[in-house]
Structures are given as structure tokens and as C-alpha cells.
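Complex shown without one protein chain; remaining protein chains in place.
So that you can tell them apart, the chains are marked A and B in the order they are listed, and the count of residues begins at 1 in each.
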Amino acid sequence: MAAASGARFPSAWMAGVRLRVDPRYAPTLATIALFVGMVVVGSLRFPNFLSAQVFLNLLIDHSFLLVVAVGMTFVIISGGIDLSVGAVVALAMILSAKLLRQGWNPALVVALVLTLGFLYGSAQGLLIQYFDIQPFIATLAGMIFARGLCYVTSLDSIPIRDSLYTAASQTRIGLFFVRTPDYHYYGTVLVPVRDAFVSPAVVIALLVVVIAFVVLHYSRFGRTVYAIGGNESSAVLMGLAVPRTKVLVYAISGLCSATGGILWNVYSLSGFPRAGIGMELDAIAAVVVGGALLTGGYGYVLGSVVGVLILGLVQTFIEFDGTLSSWWTKIFIGGLLLVFILVQRLLSRRTLRLPRSRRVRAAPSPPLVEQAAVEQAAVERPT
Amino acid sequence: MPPVVEMADVSVEFPGVKALDAVSFRLFPGEVHALLGENGAGKSTLIKALTGVYGTVTGTITVFGQERQFQTPAQAQAAGISTVYQEISLCPNLTVEENILLGREPRKRGHIDWPEVRRRARKQLVQLHLDQLDPGSVLATHSVAIQQLVAIARSMEIESRVLILDEPTSSLDADEVRHLFRVIRDLRERGQAILFVSHFLDQVYEISDRMTVLRNGKLVGEFLTGELPRMSLITKMIGKELVELEELDHSPARKVAAAGGPEPLLRTEGLGRDGSVSQVDLTIHAGQVVGLAGLLGSGRTETARLLFGADAADQGTIRLRGEVLRLRSPRAAIEHGIGYCSEDRKEEGLIADLSVRDNLLMAMQASRGWARRIPLREQERLTADLIEALDVRPANPDVPIRNLSGGNQQKVLVARWLVMSPSLVILDEPTRGIDIAAKAQIQKLVNRLAEGGMSIVFISSELEEVLRLSDRIAVFRDRRMIAEMGNEGTSQDDIMSVIAGVAS
Partner (left out) sequence: MTATLRRFMGHRLAWPLIAVIVLIAADEVARPAFLSIRMQDGHLYGNVVDILRNGAPIALIGLGMTLVIASRGIDLSVGAVVAIAGAISCSYIVSTHHQGTLSAALVGVAIAIAAGLVLGAWNGFLVSTLGIQPIIATLVLMVAGRGVAQLITSGQIITIHNSYYHAIGDGYVLTLPIPVLITMAAFVLAGILTRRTALGTLIEAIGINPVASRLTGIRAGTIVWIVYVVSGLCATVAGLMITSNVSAADANNAGLFIELDAILAVVLGGTSLRGGRYSLVGTIVGAFVLSTLTTTVYNFGIPANENLVFEAPVVIAVVLLQSERRRELLDLWRRRRIRSQVSEVPA
């Protein structure tokens, strides 16, 4: 038999250097390369750019988007999409704020909100799996409903004065090993800082990332998620617990959205019903820029993290520049998305496609029974 | 030794059609059992009934001595029956080792033990003589042959005792078939019961010990391979309809065309495409039928696609009436009077939800562009004429084409090109998966068209068919055209020896 080592390795698209790279990692590597490139450009252009706190601020300011993007990564790997994340974040926020104002125990509030997020996501998952509603429509309805619940809960912003939250909001976890001659805006007060710091939210967000990574790459559930995204009917035929996994994926996304909401509560010490409008787009953009394919089967949480950082970097660039109005953020992000997609297409065309004669066709899609019936009937129907 | 699987009086019925009619079947361990029958005979229905795709069916099924019926494919798998489908049901985005162990990954302290996964995968691959295959490579980067072997590796890993191979050699070249058969023999030694579904009679004779023949959903019989000569087998598979098919005779007009006129209609020199097919030297005269013979995967469909512009050639030339053609799209070929019916009717031919009329006139409408619709009256006339000429049933042009039987669908698809009066029509496996009557009709149609001066490239895996219809035959092997021969005095054995590379 001819050399069966099989995999054809793509040459790095930058130079003629031949890299031994798993073709699935290629888009994410491109993302990382882009991130590094942006950092280099930034540091050349702006004097104070290359400082630790600038990057840590990225994490601090986007910790909640990070968590949401992790949840979205699960959904997108499985081949679905979740449009409801922004609304669920807002719902979690406003609900927490209202309950806290009514004097509930903060730990209880957190537990309740997280559970509700999980259940809300499960409900959407059930609609998708058992009622065969397309993820786009189901999560769209979920978004509308959640946003409606926000407005019902409160039309105005609700401040949070709970001591636990306020304490958490002001906590700075100093990274003593990183010294910095920085200043940081604390509300409106400019405070000198010796050690670089992060907020507890960042720690939580990174914890979520680590957990997600372990689940996706070291648990059967995680591999099932990838399998479903790669070829759902094969996954069914291989005996995987597909229905349960599909529902769980949306439950996880709901849980992550609720978590993001709580982190945002701490960050802003308030809940407001118009929070998170458009956040689902940011999350999707971050995940796509991170190397996931919207068709499913490919994606990495680490890539999504870098995606979020890149989105944050775009904003940072604009702030540092000062001449461009903040509207340019959206335009740049759109442009970035476009560049990414093109890069992805170029890479995947060269690596994962086979010449037509050898291309594998996907197994027949469920329901097998009806499909078989129709085929048989068509073949056997007396002329 | 008792059979591991025994099906008795199993029937499967769909609205209006009895796909399996009181069929009995036995599978023994340590044996390769071939399941044979024309398309639509009930082979896949039998397998699906056994493996739980249909849930409960009428009749008794005994598996490993216990009477049971599987409700889902997962149950069958858990019980030790594995199926490797023609369309690979693995996850192409995951690695080889992941696919082998998917759903049963060994765990250590709660998380997947990847080194152990690697070890087990390697063990299976070595047993399938795939030592060089990197278990960490992504499945999608491998050929169909390798993916199939990975599927078999998975079956071995889950310790199946029954392995069902559904048309496993359809996309393999000769070397890959040899490798697969070596694996199958090893498995047989180890006591596996192997069900081998195939329409390649040579392979069936080479590898199987026993065969079961189905026809029209009924059991024709179970035979020991050594005791059933080929001719008897064919007769049992297609019965007395064989006579009807034999009646196609070449008329005098066809004999003239066979000799070839002064100028060829179309000529290719060294035509090819990287990774697809190469060294195609075809000469087609007007009114000639040129058959492309060879095993599946030998490059015939690839050649057809090059002739039609569906793929762009990067080697050689095509000359139409002496003029060099650069075909970059099907549109270009159609403008030059070439038509093409793909071998995959469902995915590449039918526009399923649209009506018979829309499908029939689609190529013509496309050539006129979107702005100039074919006038309604002309639409009705053309459609009615062709439906009648080809005997399409039901004769209603407004029915969605997906409601027609395979044979009638194929006729509509051929009519799609006829309506444009092409000079050359390429038919890729036009009689695959259709009933005998429609098959005969299409073959007669090919004859008639050629008599009328149309050139036809005819691709079929059934050598009898190719011989019956073609004036000249181009033989393909391993994605190269290796020979070209006339029809006079050529037999199937002659062609097969050319394919095999043995001097006849």
C-alpha cells in the first residue's frame, strides 16, 4: 500500500517554511499570529503600549465577554449558534440587581441566577433537539423572550450596593511579579499602581477557560461535541449520546451567559435592561476570529480567548490613537472578521479538501427511517 | 457451528411497496458471506432490518442464539454487530485514533487517557497492516480506502463479532482492494462473521465462502460460492429479463458509425487533471457510442467531468470539430452542444422539489439566461413531447420530480439534454439503481440516439452493458486510460484482462 502516513501538511502561508501542523490548528495559529502582529504594530505606534497593565486591562474589561465567548464556542463547535447570549447576560444582571436590592443573600443570588441560566439554555436546547426547530430561530426567540423579561423586571438601571459585590468590584489581585509604572483609572480617579493587577473576574474567567479546555479535550462529552459538529449522523450511528449532548451544549452557553452577567454586575455595580445588546455578535466574531468554523467541528477555546483579546485590542488601538472616533471600532472589527474568513478559506481549501474522486460523502442524514422509506418507495414504485 | 445471525421470514413494508418479503438468511462465524442482488433487490433493507434502523420488523431475528430485534443502530453495535457503510460514518474532523475510540475512550482519574488511546489505536491499525498510518492525523486528510479501514478498526476495537461491509470496494483502486481483502481474510481467521455486500462479481467470487441472492425483495437462495457458476448467478439475480436485454442489436447504421467517419466529432489528447485522471486519448465520431470501462475509481467519472467542463483540465487538449476547447465551466460545454448526466442522480442531477417540467427544461432555461423565460406554450409542448417519447410515468409534468421512481427520474434527466439537441451526451451510470424495465428502455434509447447521429459516452460498471451498447471501448485503470478497443469480437473477459493488466 502506498505511504499511508496520509496527512498532507500545509505550508505556512507566510513564508515558504514547511511546518508540521495539524491542519485544524492552522486558523487558530493565524489568529495568534495576528494578535502578536497587532501588539508589535501597537508598540511601534504608541509609546506606552507595550506595558503589562494594558494587556491586563484587556482581560479585566472583557472578562465577561470572555466567559460568554467560551459558551458560544461550545455551541459553534457542535454546529449550532446561540443568539440569546446577550439577552441572557442582561437578564442575569437585572435579576441579580433586583434581588440584591430586595436584600437577598448574595451567594444565594449567584446560585439562583446561574441555575436559571443553565435551565434557560436547556430549554432552548430542548426546542432545538426535540422539536426540530433550527438553532437560529430557537435562540432568536430565546433572545426576544429574555430581553422582554429584562424589560418586565425593570425599565431602569438598578444599582448594586451589596457589600460582597462592592468589595469584589474593588479588589485588585496584584501580580507582584510584574512591576509597572502605570496609572489606572478607578472610576474617575487616577490611581498610581505599583504592581500590575487583575480583578477577581479575570481569575474566574480564566478558570472557566481552563475548565472548558479540559472538558473539550479530555472528556467524552467534549469529544462528542466535536463529533456532532463534524458529522451528526455519524455520531448517532457511532452510538454517542447525541441528543443529550446537544441540549447540554446550549445549557452550557446559558450558564456561561449567566456567569458573564454576574461578572458584569461586579464590574459595573449595576444591572440595566439594555445591557449586552449586540454582545452575541461580539461573541460570534471572537469565536470565528479564534479559528472556529461556523459549520461546526472545528474550534478551540484558546482561540476564542485570543479572539476576544483581538477585539479588545482594536478598541484599545482606537483609544490610544485618540483621533479616531469610537465608531471606527465597529468598522475595524467588521474588517477583521472579513480578513479572517478569507484566511480561513485559503487555508482550509488547501489542507482539508481532497480531490473530488476521493472525497468522502457524508452518511445519510436522519431520520434514517423516513429517508430509507422514501428511497425504497422511489426505487420500487411500480411504473 | 451455529449461525451467529439468523433471520427467518423477515418482511419490511413501506407504503405501497414490500421491500423485503419473508426473507430468511443465515450468517456463520469465520465465514465471508456475500449478499447479492440488483439495485433495489433489498440488500440494504435487509441490513437495516438487522441492525435496528427500522426498529421492530415482522419475522424472527436471532442473534448469538437469542431472539431479539434491535430498536436502534446503537443497540446493534452494542450487541456486537458493526456496519461499515458505503458512505463513511465517521467524523472527518477528528483524528484517526479518536474515531477508533470515540465514545469509549479509556479514562484515567476522570479524564481521557490520550496515551492509552494512542496505544489502542496503534494496536488496531497494526492488525490491519496500517503500521505507517499516523493515528494523530486528521481523518479527512486520508483517502476513502483508509477511512474505510479506520471504520473497520473501530469495529474491531468495539469487539464486534459480526462485520457488515456495504459496498466496500466501490471507491477503491486495485491495490486498496487487495489490502482490504487481506484484512478480511485475517478477520475471517479470527472467527469474525463477515457480510459482504457488493455488485462486483469477481470480488465476490474471490473472497466469499457463501452467498445469498435477493431479487425484488424475495430470497432467491443461499449458495456455497464454490458450487455456483457465474452464469447461474447472473441468471438468478436478474432472471429471465436477461433475454430482453440481449435483444439489443446493432443496426446497419450503427455499424457504419462504428467504423468511424472521416472527421471525429471530438478528440482528446493527453487530457488530464492533477490528482484526478490522466492520459485520456479519446476519439468520438458522430453517431458513435464510446463506452468507458474500468473499476470504480479508475477515472471514468473524472474523465466525464473534464469533457463537460465540470472540472478544469490542466493537461492535454480537447478538440471539438478540430477546434481547441478550453472548458472552464459546464456552461461552456453546454454551449458547445455537450450534455452530462452525473452518476449521482440525487446529489448532482435532480432538483428535487421542482417539477418534472422545471427539471426537464432547466438546462435549456439556463442557457437562455434568467431574463428570457421559455414561453409557456413552448414549455408545455417540449415537455409533453419528451415525456411521451421516453415513456415517463406518471405523465404529469407538474409533479415534483422526487416523487418519481429512479428509472423515470433518470429519463427526465436524460431528456434535459435531449431537449437541447446536443451533439454529445455523456451518461455516467444511467442504469444504476433503476428497475429492469426502465433499464432496458434507457439502453434502447441510447441505441436510437446513436442511430440518429448523436454521439454518446457511456459509463457503466456493468461490462455486459458497456459491450452491448458501445462501438468502441476505452479502458481505465488507476486513474489512467490504458487502452482503447473496438467492439467486434470483444468479450467481457478481454476487457477484464486489460483492466487486470494480463495479456489475453
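Note that a contact is a pair of C-beta atoms (placed from the backbone, for glycine too) under 8 Å apart; a residue touches a chain by one contact, two chains touch by 3 or more.
Note that the structure is a prediction, hence the values are computed from the model and not measured.
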**Residue in contact with the excluded chain [from A:Phe145, A:Phe213 or A:Phe320]** = A:Phe145
**Complete:** Among listed residues B:Gln148, B:Thr303, B:Ser342 or B:Ser460, the absent chain is touched only by B:Ser342
**Asked** For the chain left off this view, which of B:Arg368, B:Arg381 or B:Arg448 is in contact with it?
**Response** B:Arg368
**Request:** Could you tell me which of A:Ala33, A:Leu116 or A:Ile133 touches the chain that is not displayed?
**Result:** A:Ile133
**Asked** Which residue numbers on chain B touch the omitted chain?
**Response** 308, 310, 329-331, 334, 340, 342, 347-354, 358, 362-363, 365-374, 416
**Item:** Those residues of chain A which, in the complete complex, touch the missing chain
**Value:** 83, 127, 130-134, 136-138, 140-145, 147-149, 151-152, 155, 273, 277, 281, 284-285, 288, 294-295, 325, 327-335, 337-338, 341-342, 345
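We take it that only the chains that are shown with their structure count from here on.
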**Request:** Report, in whole Å, the distance between the mean C-alpha point of chain A and the mean C-alpha point of chain B.
**Result:** 43
**Prompt:** Quick one: in the complex, what on chain A touches chain B?
**Reply:** 1-8, 22-24, 214, 217-220, 223-224, 226-227, 229-231, 233-240, 297-298, 351-352, 354-358, 360-364, 368-369, 372-374, 376-383
**Prompt:** Which of the residues in chain B come into contact with chain A in the complex?
**Reply:** 14-17, 19, 39-40, 44-45, 48, 53-55, 73-74, 77-78, 85, 87-94, 96, 98, 102-103, 105, 107, 111-112, 114, 129-130, 132-134, 136-138, 140-144, 146-147, 154, 171, 175-176, 179, 217, 275-277, 297, 299, 301-302, 305, 311, 347, 393, 402-409, 433-435, 437-438, 479
